[in-house]
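Quick one: the structure is below, and I'll ask about it shortly.
With one protein chain withheld, the remaining protein chains of the complex are depicted in position.
This part shows chain A:
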Amino acid sequence: MAVCIMVIVKENYPFYVRSIPVENELKFHSVVHTSLDLVDEKISAMGKALVDQRGLCPGLLYPTEDYKVYGYVTNSKVKFVTLVDSSNTAHRDNEICSMFWKLHNSYTDVTCNPFPNPGDRIRPRVFDNMVTSLMTQVC
């Protein structure tokens, strides 16, 4: 089950954080922060080679003792990071990729909302509900 989902904007601050249970949020902040370096590393490594469609989903960043961290970067330098419970080892890469795809679609809808300014930390309800359904579904 996905334990935490974080959306990080290109200025490298978290635009949206959601975790279950909510108390561990601070711990997840530090884990995601360290994983950002790995995301940048993977992008620059891929930049030299030919880039294909799959390039957007680097997938597993690194496993820790309790969680596995997965990352995804969009063309507009927005990063999605997910922490998944290590106990569920049956996750396949394309399951995670499809989850990130849905996240990306919802995020695009959020940016097209004219009311909040870009960079505001808001909790749009539709995005919230979609994230909740994703977090409970991935297991």
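Here, a contact is a pair of C-beta atoms (placed from the backbone, for glycine too) under 8 Å apart; a residue touches a chain by one contact, two chains touch by 3 or more; residues count from 1.
The rule we apply is simple: contacts and distances are computed from a predicted model.
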> Considering the UniProt annotation of the chain absent from this complex, which name among "Cytochrome c oxidase subunit 3", "Trafficking protein particle complex subunit 6B", "GPI transamidase component PIG-S" or "DRC8 protein" applies?
Replying inline: "Trafficking protein particle complex subunit 6B"
> Quick one: which of A:34, A:64, A:94 or A:111 touches the chain that's been left out?
Replying inline: A:111
> What residues on chain A make contact with the chain left out of this view?
Replying inline: 10, 43, 46-47, 51-53, 55-56, 73-77, 104-105, 107-108, 111-112, 114, 118
